[in-house]
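As you look at this complex, bear in mind that one protein chain is not there, while each of the others sits in place.
Coming up: chain A.
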């Protein structure tokens, strides 16, 4: 059933929202010049109809609580409910960011402790929790790279190196911060090509942005060499923390030689992704870069926590107030609940689950780098494409009929027809076996009844959508009578 839009359910006079009766006599003191002439066209619905409307919409969505969600590089693990409870405590949810410090000591203490825990997990010296998402963290980190070279008077460094397997946000970020992007090739093993890196590292390079394990799910085994090439060339090493889940408690970006790190609280630390945010992208640095962190940082003076804005070398502010505090509360709760052993247990099980899937799926699908992986791996539709013209998109859509959220598709760009599969640690063997069975069944269908796969999905509320038409003739809002 197609859902009507909330605007199509509007009935004039049906909204009965009310305020307390007015206790003051004052009238409007706003001159007519400033007043709106246009009618305000918001929908008018009753509370019950509004609630039913959004409940109906929720039934046409799919979350981690609905089922398996192996979306590669997104780490769609279970979001513990105690985190939702914690962020809603009035002492966190109902405090204003400008309240006097003495009235928000609990919040400042939580941020302070969270910073310390992030430092320990990532092997860094200081963190800011201000960035609102991973890409925002990248931006903050690359600004720090820029500020570092600027302070040293080394302003010819106008380039950032990015591997060809990197997330799109890496090159986009470098560009937004005014750097030129130079791509570093991957070698035949799916790792950074050391010779290509050497060739491209020079005194115009400000730094290298690297994800480790990388987007193929492979650990960059030559990380120590990579770090020394970049450092000897005068650059800084930036760690994209999207894939930290695989190595927590096993190894740390700081010990690998990274100078700057961002973490994705909505991946590694199990805060829900909210259908597209809010996330949080804390940024950590080694001691020599701490002076560049955004203001304010939180310090402890005696037994009081204070906001410190007096940092002359700071890159400035990157976001209003102190970041996505509510998200930080959830991540803090998660780390406290799991503790040192629990975090390591996460990494072990994430890697075990990924390798289990990789091993068993390799009977049915081509796995371009079929060796020990970390949190995720890449499969593709090569066998199915060669035999019956079945694409990765077809396989993804057919998975919908089996009740699964498909993996990330067509990324990373260096693998044709990629299916990027990240099961996470919160899936049981039964779930994984169910997924393997579904994938095996689709592989069989691709051979024996390819049309069934090509025309999938068959069971969803809508069928395949005309995306080209949507972009050619964009309709981005509802209009009466249209």
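Annotations
Convention: contacts are C-beta pairs under 8 Å (C-beta built on N, C-alpha and C of every residue); 3 or more make two chains touch, one makes a residue touch a chain; residues count from 1.
In this text, contacts and distances are computed from a predicted model.
Taking the options "NAD(P)/FAD-dependent oxidoreductase", "Nickel ABC transporter ATP-binding protein", "Sulfate transport system permease protein CysT" or "Probable glycine dehydrogenase (decarboxylating) subunit 1" in turn, only "Probable glycine dehydrogenase (decarboxylating) subunit 1" matches the UniProt protein name of the chain that is not displayed.
Across the entire complex, the residue among A:42, A:199 or A:313 in touch with the chain not shown is A:42. The missing chain, though absent from the display, is touched by one residue of A:84, A:196 or A:291; that residue is A:84.
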